[in-house]
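Below: the structure, in structure tokens.
A single protein chain has been removed from this complex, and every other one stays in its place.
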Amino acid sequence: MTKLHEECGVFGIAAKTTTDVASPVYYGLHALQHRGQESCGIVVNDDGLFSTHCDLGLVSEVFTQSKLEKLGHGALAVGHCRYGTAKSNDRANCQPIVVNHSKGRLALAHNGSLTNAAQLREEIEATGSIFHTNSDSEVISYVITKERLTAPTIEEAVSRAMSRLEGAYSLVIMSPTKLIAVRDPHGFRPLCYGINEDGDYIVASETCALDAVGAKLIRDIEPGEVLVFKNGEVISDKRHCNTKKRSSCIFEYIYFARPDSVIDECSVHQARKRAGAFLAQEYPVEADVVIGVPDSGLDGALGYAQESGIPYGIGLIKNKYVGRTFIAPTQKMREKAVKMKLNPVSETVKGKRVVLIDDSIVRGTTCANLVRLIRDAGAKEVHMRVLSPKFINCCYYGTDISDPSVLIANNYTTEEIEKRIGVDSLGFLSIESVVKIPNGMPSEDYCIACFNSKYPTAIPEKPKASKFDQKISERKKGE
Amino acid sequence: MTKLHEECGVFGIAAKTTTDVASPVYYGLHALQHRGQESCGIVVNDDGLFSTHCDLGLVSEVFTQSKLEKLGHGALAVGHCRYGTAKSNDRANCQPIVVNHSKGRLALAHNGSLTNAAQLREEIEATGSIFHTNSDSEVISYVITKERLTAPTIEEAVSRAMSRLEGAYSLVIMSPTKLIAVRDPHGFRPLCYGINEDGDYIVASETCALDAVGAKLIRDIEPGEVLVFKNGEVISDKRHCNTKKRSSCIFEYIYFARPDSVIDECSVHQARKRAGAFLAQEYPVEADVVIGVPDSGLDGALGYAQESGIPYGIGLIKNKYVGRTFIAPTQKMREKAVKMKLNPVSETVKGKRVVLIDDSIVRGTTCANLVRLIRDAGAKEVHMRVLSPKFINCCYYGTDISDPSVLIANNYTTEEIEKRIGVDSLGFLSIESVVKIPNGMPSEDYCIACFNSKYPTAIPEKPKASKFDQKISERKKGE
Amino acid sequence: MTKLHEECGVFGIAAKTTTDVASPVYYGLHALQHRGQESCGIVVNDDGLFSTHCDLGLVSEVFTQSKLEKLGHGALAVGHCRYGTAKSNDRANCQPIVVNHSKGRLALAHNGSLTNAAQLREEIEATGSIFHTNSDSEVISYVITKERLTAPTIEEAVSRAMSRLEGAYSLVIMSPTKLIAVRDPHGFRPLCYGINEDGDYIVASETCALDAVGAKLIRDIEPGEVLVFKNGEVISDKRHCNTKKRSSCIFEYIYFARPDSVIDECSVHQARKRAGAFLAQEYPVEADVVIGVPDSGLDGALGYAQESGIPYGIGLIKNKYVGRTFIAPTQKMREKAVKMKLNPVSETVKGKRVVLIDDSIVRGTTCANLVRLIRDAGAKEVHMRVLSPKFINCCYYGTDISDPSVLIANNYTTEEIEKRIGVDSLGFLSIESVVKIPNGMPSEDYCIACFNSKYPTAIPEKPKASKFDQKISERKKGE
Partner (left out) sequence: MTKLHEECGVFGIAAKTTTDVASPVYYGLHALQHRGQESCGIVVNDDGLFSTHCDLGLVSEVFTQSKLEKLGHGALAVGHCRYGTAKSNDRANCQPIVVNHSKGRLALAHNGSLTNAAQLREEIEATGSIFHTNSDSEVISYVITKERLTAPTIEEAVSRAMSRLEGAYSLVIMSPTKLIAVRDPHGFRPLCYGINEDGDYIVASETCALDAVGAKLIRDIEPGEVLVFKNGEVISDKRHCNTKKRSSCIFEYIYFARPDSVIDECSVHQARKRAGAFLAQEYPVEADVVIGVPDSGLDGALGYAQESGIPYGIGLIKNKYVGRTFIAPTQKMREKAVKMKLNPVSETVKGKRVVLIDDSIVRGTTCANLVRLIRDAGAKEVHMRVLSPKFINCCYYGTDISDPSVLIANNYTTEEIEKRIGVDSLGFLSIESVVKIPNGMPSEDYCIACFNSKYPTAIPEKPKASKFDQKISERKKGE
């Protein structure tokens, strides 16, 4: 129950023939909905003609049957779902972005965040170019388009453009005739591809989206790789591979990704179970039952239970109807808000010493309410175990934590937090362990900057908005 | 993953003073949403003036902030959510029903189904009365209204009316000055009441709705009891108690109710765990992991695992965004439909002998698809255990199974079903055990007519529609 | 530009064969939209099975293509559009009303207002019957249903029921096999019928609705007549004809009806022209141009111009996009609100002595704003001529004027009104003339109670709500 937000999910399909490609994108985005719930979009490519529909809302809200049918058939398509930050949450910033340029047309879906977007934007604006959005995606489109003026092919333009892009970017790009998958050389965000029974290639942020459309995983896109799908062929350009320090986001395993996904050959479910097992080793406790906070704490709870031998229990039930349109509780009801979302199963916790497993603690407020619920339901003791280290820093690579000063771990010691959230004991997963939970790559290949402040890239000096906006904002401050 | 549908959830509040009673009803219905997702409604009573809003849709869709505010304040309110059968799924049948009569006004929310509705309707129509709907609720309103002509009070009219009603009915009735909770003498459907910190009384189908509004359970309404809330007093009329055979629906424990609810003093979660444990005793098997079908199979899986000693696993992930507006998959995608809703966690099942726990088998189709999914994910063996006996009969008491001929258990032996759904072994919970899962009342106090054909009441001879409709339908058939 | 509201339009079709009867009703209601813009509904009768859709909104909003198609085919259908008073403006009061009774089913669309509804309701409630709405239509349905218990046919029940109904009622009633048109013995509201090329009979409030569906007018329904359409036959029951004083509403000609309609054999357009001509005789003036307030003042302006010899001009343009969803202007803009709806054509009025023709003056506020507009546009003089006498009384026969105390003519003399609205001279059509504008029946056959206080029936002693509501309202007043 964290307030962190992944910013995007991407999906693409290169079918063997012109067909209903919009439907698999719809189902794929639906499977990736947890990566971005604010807006979504699909672009279908019928032999060079692009049909687009993007809007604010969930996939199932934005795409009615008629909207989906209107997209028509094609051999290529690309889709995107995104979490919009307050700043950018208007329709203009919905993706995939579609742009026209001198040599054709481009649709682009982006997961991640550039660290040099502001500089790039400034350079491009200096040539008299105009921007319609605040998004990195438009910056990336421009960089590719400029390279395309001299590059012989779109994929060559993409590869050249990568030399200029810094930061996190998993991209699915669609030209009139090709689908191109790109993962930045650090490999911050996941990206994989597979094939379905008809021989259509699918690119997606997570394997659960391949599963949803009945495709088999072929492999992850390598950090730095450009993979081109054209006329049934798949061509890999690895010139950018191994040019930068591998830095895959560990938080994908802890919270962002779906537990049924496999990222960089490691099961997310297993990673979470392992996190729970590590916690059992690091913070053992005498207790009667281990319960997880649904949904992301359940796997970890099972891991803790199995490692510790303490029985696993179902202690919290989530109301599955709490969604976007649910009315914000009235003032009087607010304190009971957690209860509307999560309700304890008394029989599981009454008179018990409870180990409570959650994925992370951000501000601590929700956590405190939750602990109170469990105590009210009769728990004798509550021992909280957190599936991640203390969360203390901004992320510049595509997740949203605006202001580190609100993070509870920046303001209180573990003992203080213990008291504030009202638990009998509290344990955060160690930094040494967290990098071992995927049990895949060497520890140093994961980015854990949000825990240990070691950023794998230079961090942005200035915001991404145009110079002009900075001036406005400075002036406004001066008032 | 059954296709059975509970038909309703009811909720009422009798506050100490005029206040925002619509909000607790909203949250309460939200907690009862699983009992009926097709329509919902709230009626607020401000000193005799009723404000109503009912419509098709989820609670969160029907009640926007402004719709909720428009209901205004009051001291009493009643709410309802319902599953609409094809026949009745139009706005006119939304509840609570509000009727005006010579001595005042009545709002009524009903969970259950009368077995003598057709006869009652015919009698009432014979006096020149008109019906606006096909619902039992209108029949009940009429019977009460007719009694009210001579009864000194509304509660007396209700009590007298009960002598004429046969079948299942848990009611929340609101008169201009009173809230009345009624449970039929068989006690088919649950109904309980509690009190919040302000001293407001709450009536609800399940305790999870009391929890959602921060109320403490006082007790279940007794079968046959009429409980009147007026001016802070609670008066119980038990003249109908113990007049009929107790017949509480066992399926509430297996599937309908939320696991965090406690019905007739028995925890639903515990009942499901116990069902799993009984299955482990009745159908032991050598296996590596026990997994449940979310959400209703999870508790049973945990019970089977603990009883058998086989490890519990998280083997299926449910896409929480699959909702009402999700587009029906295209023909080509249909076979993959199950996968969009449920995706296996390969790491949990690969190379394993899996025990798969589900709440019931209705037609068997979904079940077969699910088993295939798990096998495709690498399971070596799949042993299915079902938390209920074979489901073979119609229910006349408020759940929806139109046609028993489609039930797989009516057409095939266990061995045949085993083959059709593709499992290595299959076990249904025994009739002897199922009545023991709540671990509360004597076995014979539960209605298990859907399993053993012993109906606790006469069953309806004719459909509930008016004589006139029957004629039309006969004529249409004749064509 | 009056604030009076007609309360309803009714429409029915009895086709020769089962066909798409919903479409003609849709187009017919569309042509009657001016008679009621708050809600509308259609009921299609397929051999006894009724399909209904009613909702708040304009015909074009309520009936999408899919909603219309869902109504299916049938041989009979009835439709209704209505203006809802504040009290009754919720979905439950939408018409046609559909009720089930012991001998079948009834759909009923009503234009008018009973004067003895409260008494009838009280009597019916005293037998233990319940009411779902506050509408007269439900009362009428009940009276018919009660008669139907002993009457051999539905049309006989209708005829008998008429002996008990007092006031204004033009009805279209649909039974499983018949369409029945009824006009009260006073003939307050219009009702006519016609036939289309296929031999289908059409009943409608106004001839413009016959035109809209390509039907030829046969004749008006006579006051007191019951006309039954069954199996291609038309049977007239005139037992109630000539039993009461003829009292056709004169305001239908002045404002309510469409100018292209012909009511009781008199053209509405001609009646308005004649009203203008009478005004020219009664209040001649030296002037340069005669302009009408769109839309209902235009015909009268032409009549005044032709009679007086003063040139007709187009002096005010109406913004045709001002509709229901137009945002109420902000406080600052309010005074300019009239201008958003009506804008003067300067060239027509600049430097001119203008005769301004409007249908009526209710409160006078809008009128004053309008005169200011015309003066601002350069008019040298403004002489207002009103196409009706001073409006001073309530109407109990189906139009909406809640409170006579707000009527400007009840509070000021003509000279005072002249000053308040800022005109150089003002003339209201005389009572002697207004009854001659249709140029059809004898003067005494028109109801002009709103002008001369001579009501053709007893007027209601009490409101129509149930006794119970009266008590609430008395108690609330007492607080």
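Note that the chains are named A, B and C in the order they appear, and that numbering of residues resets to 1 at the start of each chain.
The rule we apply is simple: contacts are C-beta pairs under 8 Å (C-beta built on N, C-alpha and C of every residue); 3 or more make two chains touch, one makes a residue touch a chain.
This is a predicted model, so every value here is computed, not measured.
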Quiz prompt | Which displayed chains the unshown chain touches | solution = A, C
Quiz item: Pick from C:E347, C:E416 or C:E432: which residue touches the chain that isn't shown?
Solution: C:E347
Quiz item: Which of these touches the unseen chain: C:Y83, C:F256, C:Y312 or C:F428?
Solution: C:Y312
Quiz item: Of the residues C:C208, C:V354 or C:C450, which one touches the chain left out of the display?
Solution: C:C208
Quiz prompt | Interface with the undisplayed chain - residues on chain A | solution = 47-49, 52, 90-92, 98-106, 122, 125-132, 138, 141-142, 145-146, 148-149, 176, 466-469, 471-472, 475-476
Quiz item: So which bits of chain C touch the chain we can't see?
Solution: 20, 23-24, 26-27, 30-31, 33-34, 58-61, 63-65, 68, 208, 211-214, 258-260, 262, 267, 269-270, 295, 298-299, 302, 306, 311-314, 317, 319-323, 325-330, 332-333, 336, 339-340, 343-348
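In the analysis below, only the chains that are shown with their structure count from here on.
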Quiz item: Which chain's mean C-alpha position is nearest the mean C-alpha position of the whole protein set?
Solution: B
Quiz item: When the C-alpha atoms of chain A and chain C are each averaged to a single point, how far apart are the two points in Å?
Solution: 60
Quiz item: So what's the Cα centroid distance for chain B and chain C, whole Å?
Solution: 47
Exercise. Quick one: report the Å distance separating chain A from chain B, using the average Cα coordinate of each chain.
Key: 37
Quiz item: Which chain B residues touch at least two other chains?
Solution: none
